[in-house]
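Here the complex is missing a single protein chain, while all its other protein chains stay put.
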Amino acid sequence: MAATQTTNGPRKRVTAMLLLPTTLWFLLLLVMPLVVITVYSLGERAPAGGYQPALTLAQYANLPARLKAFTNTLTLAPLGTLICLLIAYPLAYFLALKASRRTKAFLLTLVIVPFWTSFLIRTYAWIYILGGRGIPRLLEMIGIEDLRLINTPTAVLIGIVYGYLPLMVFPIYVSLEKLDKSLLEASNDLGANPIRTFFQVTLPLSAPGLITGSLLVFILLMGEYLIPALLGGGKVFFVGNALVDLFLQSRNWPFGSAVALTLVGIMLVAITLYLSLLGRQRRHQDVSIL
Amino acid sequence: MPTQPNNSQDVDIEFRGVTKRFADVVAVDDVSISVERGSFFSFLGPSGCGKTTSLRLIAGFEQPTAGDVMIGGRSVVGVPPFKRPVNMVFQHYALFPHFTVADNIGYGLRQQKPRPDKQEIARRVGETLELVRLDGYERRRIWELSGGQQQRVALARALINRPTVLLLDEPLAALDRKLRQEMQIELQTLQRDVGITFVLVTHDQEEALSMSDTICIMHEGHIVQIGEPRQLYDDPINHYVADFVGKSNFFWGTVEEVNGAVAAVTIDSGLKLSGRLPKGGRSLSPGDSAAIAVRPEVVLIGRPGAEALAATDVRAPARIKNRIFLGEQTEYLVAAERLGDVLVLSSKHNETVTGRLSTGDSVEIGWRTESTLALEKT
Partner (left out) sequence: MSKNDDNAPISAEQFMKELRRYQKGSISRRHFLGVTGLGAATAVMASAMPMLAGAGRAQAATIGDRVSIATWPNYYDPANFEQFTKDTGAAVQVSVFGSNEEMLAKLQAGGTGWDVFVPTNYTISTYVELDLIQPLDLSRLPNFNEKYYIKRFIEPGTVNGKVYAVPKNWGTTGFVLNRKKVTSNPTTWKEFWDLCKTDAKNRVMVHDYQLTTIGNALKYFGYSFNSVDPKELADAEKLLLDVKPHLFAINSDYQPSMRSGDAWMSVAWTGDGLQLHRDIPEIDYVLGKEGGELWSDFYAIPKEAPRVDAAYAFINFLIDPEVNAKEVHAHGYPVPDNRTTALLPKEMTENPIMYPAQELLNALEFGAAVTLTDPLRAEIMARFKAA
């Protein structure tokens, strides 16, 4: 007993010391700002912009003024996540299970290469691809006239899928890669055709990657502002754009804080719902058959 | 070593000149076999000999490059695994981690068309669990089970579909020795009970010898010898088989003369030894390189001039280098004059005659020529 106590003490202290930077980081960069914007959100805009102390819910009462930004974000972020998922899954599946080693290395490089260029510049390139002399011009050649892409929700969606696809591909790829291939053979051997095998074995076992990827993309999309600003031409307005405007243009910090906190709240609710739905589904699956 | 197929009624699996090539590697090279219905058949050999590929050709995970694979008298070339009447126990069991024990076992039933109703599935899962002595484990998760229990779940899962043939890919490799021996008995019992053909792949000769009706020894994609365990042990057709099945002392040399079923070989030390030619093996000619194979248990050991050694044909003075007590038996490694190191397995009974022998003791060893074999290399 005495021996374990003497070794436990220092060990605990070492653990505490190792955790210290993380704890400070959390307090300083997560908790503190959250407290600050909570306080701000209850205040008033100073006459020349910024914040002046007050205790009012007026900022929250004003939230409907940004309703469109919220509805845009809440439709395009989940939709973008879903489209990313639908495109990323087959790609990740092919990479992890079908591609030869060389093809795999080549394709993975292709997925990574865009990261070598700034996201801003790549999105900027899409302004040209989607603009009048890009895709619409090519479509004109085959007889589809007068198609406008740039500065539409479609353009924003295309940008979203382009920008966030790798974030979805990698977690799914990793979970499929880790998947024991003999499980697929076992399923096949037991009489399940490839499609049934996919739905009964591959898909449930790659769920962790799928969930990670979806959450990653969804959370980032909820705060997205660059793509709507560049490819939406300022006409497709996300909460992120509203926040940039509120903090940098009209300098209405209290209202900005209220909008930001509301976004955080919506995200928490959405993610909790999503995870608990998945959890229920999985529990259900455990006992479903018998 | 093609074996002519019997009446197809009695044959469950048949290979006709099957070859499987992966890129530039020939994994299975022109193999023809037939597996009798209801028998326990084993592929035995070291890794890379083509045994696993053969099993996967039966399961349908691989398609032959040439030749024909038949199950129940019908060619299954091009038939996908999920349409074949065979089921497999995988080397690492390949149990579905996201399912309970019951869901794992019922998996095969749930794939059937029409799908049996829930009660029927539950009933048969219960039955099968009983068969592998795991009743009551329905709701357990896979990771809660021991290795042996997982093994039985894998067995139950493969058996529930009542396959024509059960394929076992090194099923006991991951178990400890004691459990492995228990499972060997259990598998044998199970096979008799369910009465279906078992095809086993293993690199463990003891496993193959103890369970199989027929063993097929493979080497570099070819069949070396097919036969009953006893036959393989008593009459290995060459050094490769003799070395793989049981232990042997090999004395290498050149064939001096062949006299009927006995060959005389001058071993490297100049000593002339004789051995019986194995049944079914190729005949040797003078000048061939060959080995005289002597099983450790046919070597007699005693104090110099012991009476027990009087009846032996070959005798040599030796010194005990090492002694391993195995319980019922004792294994000696002795350095014998002109023979080199010789492994001797002596029964406990023998020790009562010779008295206790210790390392460093001078002894005499000897054997009878009729108990030895003259073998070509491969």
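The chains carry the letters A and B, assigned in the order they are written, with residues numbered from 1 in each.
Assume a contact is a pair of C-beta atoms (placed from the backbone, for glycine too) under 8 Å apart; a residue touches a chain by one contact, two chains touch by 3 or more.
Values in this document were obtained by computation on a predicted structure and should not be read as measured data.
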Which of the displayed chains are touched by the chain that has been omitted? A
With the full complex in mind, choose from A:76, A:229 or A:260 the residue touching the hidden chain. A:229
Among A:183, A:221, A:246 or A:260, which one is in touch with the chain left out? A:246
State which residues belonging to chain A touch the missing partner chain. 45, 47-50, 65-69, 120-121, 124-125, 127-128, 131-134, 137-138, 148, 150-151, 225-226, 229-230, 233-235, 237, 241-242, 244-252
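As a working rule, only the chains that are shown with their structure count from here on.
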Just give me the whole-number Å value for how far the CA centre of chain A lies from that of chain B. 55
Chain B partner, complex, touching residues on chain A are 180, 182-183, 185-193, 196, 200-201, 204-205, 285-287, 289-290
Give the list of chain B residues in touch with chain A in this complex. 59-61, 80-82, 86-88, 90-92, 94-100, 102-103, 106-108, 110-112, 118, 121-122, 125, 138, 157-158, 161
